[in-house]
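Removed: one protein chain of the complex. Kept in place: all other protein chains.
Letters A and B name the chains as they come in the text, with residue numbers starting at 1 for each one.
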Amino acid sequence: MTRGGPRPAEAWQLALPLALFFVVFVFAPLGLLGLVSAYNEPELRTMGLAQYAKFFGDAFNVNILVQTLALALKTTLLAIAIGYPLAYLYTLAPRRLQRVLLLVIVLPLLTSAVVRTFAWIVILGRLGIVNSALQTLGWIDAPLTLLYTPTAVVVALAQIEMPLMVLPVITALMNIDPNLTQASAVLGAGRWRTFWAVTLPLSVPGLLAGCLLVFAAAASAFVTQTLIGGGRHMFMPVYIYQQAIQVYNYPFAATLAVILLVSVLAVVTVVNVLGRRSRGFVHG
Amino acid sequence: MAEAPGMPAGAARESRGSRVERWSFYAAFGVLGGAAVTLLAAPTVIVLITSFTSAYTLKFPPPGYSVRWYRALWESSPEIVAAAVLSLKVAAVATAIAVVLAVGAALALARQRAAWARILDSVFMSPLMLPLLALGLALLVLFSRLGVELSLTTLVIGHVALTAPYILRTTTASYVQLDPTLLECARALGARPWFAFRTVTLPLVAPGIAAGAFIAFMASFDNVAISLFLSDARSEVLPIRLWNIIESSLDVRAAAVSGVLIGATAVLALVMERIVGLSRHVR
Partner (left out) sequence: MGVTLDRVTHRYGGTLAVDDVSLVVQPGELIVLLGPSGCGKTTLLRIIAGLLGQSAGRAVIGDQVVDALPPNERGAGIVFQNYALFPHMTVAANVAYGLRARGAGRAAAADAVERMLRLVRMETLAKRYPRELSGGQQQRVALARTLAVSPKVLLLDEPFGALDKNLRLDMQIEVKRLQRELDVTTIMVTHDQSEALSMADRIAVMNRGRIEQFATPEDIYDAPATPFVAAFVGTTNLLRGRLAAAREGFRVELGGGALWLREASPCAGEGEVMVVVRPEQFRLDPEGAEGLAATVRMVLPHGPFIVYELSLADGSTLKVTAGRGGVAHRPGPGDAVRAALVPGARVPVFPA
């Protein structure tokens, strides 16, 4: 029963314009993308699986996919390590501080990702704050090469996507009934035990939601991957861009896009299934 | 009042182990959380400071301070200004269209528990999870197959797809929070559906729509993945222009552009926080 809301018959009509838009401008193109990936040559003459054979037959290509997924995974783990304590700190903070903290978390999310990537170039560059600090301390003589390394990409991405992790975790933590942690304390558990045994398990749904967002964002973070990774470290998004815009090999670019899409969706689906289980567990 | 008879002389003390346990817990989360806050805020602050450098490099800390790069931006960078104007235009038009489409969908789906509604909802939210680069390429393929030339229109179409989910999400959230008895009450008091919508639903959901529209606008303004494929050769949006500058020359004007964007974002976000309680709608 839908109290107060539009009845199902009217609901269709209101959702129809967006649904039509999605059919024409999201699903039709993605379908077409799949179709184009099934052509054997850039001139789109014969159909077949030549592009997929080319991708999976070449260790260079497969390695790019593996590197991309590994980058997304490492970024996600680092974002948990930094983001979770921040989310937890938020729930402990007094109300006024919470408002400030929330703004500190939300502002970066609204600020251009290009700008935030640029910030890391300023920090990690040869003349950046890290190198000048190390030189001032006398620990190094010449500036280190910090930029254009895989580690730099992971660190920068984890920082850039961190709000996507923190916000859902905060929501999950705030939804935990305070009586539960108080009950744990009264039953004799200390702060650490209460955290590991009650708070952390109950925040898993938020944690998984955050992981999904960070993983998906990191896997397709074209700007950060290119600017911090430089030309030597290739990831799927740049590869797609090169094949399409510079090489004009649409079938292969489409194949790369389909493979990236399917990989990300596969991870999202698996995590969603896990998430549904953990939610059932949280709400009894 | 007289002291109760039989009171013991001293009060019980917390054991040392318990005290250590408690302090170690708060110290750990305090330090880690504090480090995270610093990490979140510091890069932005560093860029802001760098943008006021007087030097030709991105050296930090800067050897001296000036506003020369801001002046250079304003006086001798017409291509950057043009890119910014184009980005604003695309983001504004795309957001306006997305508001109309997504608010309708949110009203339709928010309270439906049926399977078709839940599926449709996750479909509409999918651009937040998809690699947008794939969608950009897909749209490019579609337009070239259809023989449609790339233009402002094709760019806007791509941006509508990426902005709609944000508006859908915040509008749905505030609509779900709207007490359904308010609408029933309006109807029982004699209001026709449209009158009830205009006088009750819309005013109460408006902050959610506004917050979503703002976030959507910023997402569109910042988007590279879609614009990369859908803008024609003559029109370059600001984030791509900026990306080009940073990749090719590390021009200090990039710092000045960043400074402007950081300032504008912060001001707009604070204004939106004041008017519609932005941060409540992001969660």
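Rule of thumb we're sticking to: contacts are C-beta pairs under 8 Å (C-beta built on N, C-alpha and C of every residue); 3 or more make two chains touch, one makes a residue touch a chain.
Remember, it's a predicted structure, so these values are computed and weren't measured experimentally.
Visitor: Given that one chain is not shown, which residue among B:22, B:89 or B:187 touches it?
Guide: In the full complex, the listed residue that touches the missing chain is B:187.
Visitor: Please give every residue of chain B in contact with the chain that is not shown.
Guide: The missing chain touches chain B at positions 179, 181-182, 184-192, 195-196, 199-200, 203-204.
FYI, only the chains that are shown with their structure count from here on.
Visitor: Hey, which residues of chain A end up touching chain B in the complex?
Guide: 2-6, 8, 10-15, 17-19, 21-22, 25-26, 28-30, 32-33, 36, 82-83, 85-86, 88-90, 92, 99, 101-123, 125, 127-129, 132, 159, 162-163, 166-167, 170-171, 190-192, 195, 212-213, 216, 219-220, 222-223, 226-227, 236-237, 240-241, 244-245, 250, 253-254, 257-258, 260-261, 264-265, 268
Visitor: Going by the contact rule set out above, which residues of chain B touch chain A in the complex?
Guide: Listed in rising order, the residues of chain B that touch chain A are 18, 21-22, 24-26, 28-30, 32-37, 39-41, 43-44, 46-47, 50, 57-61, 100-102, 104-105, 107-114, 117, 120, 123-124, 126-135, 137-142, 145, 157-158, 160-161, 164, 168, 180-184, 215, 218, 221-222, 224-225, 228-229, 239, 242-243, 246-247, 250, 254-255, 257-258, 261-262, 265-266, 268-270, 273, 278-279, 282-283.
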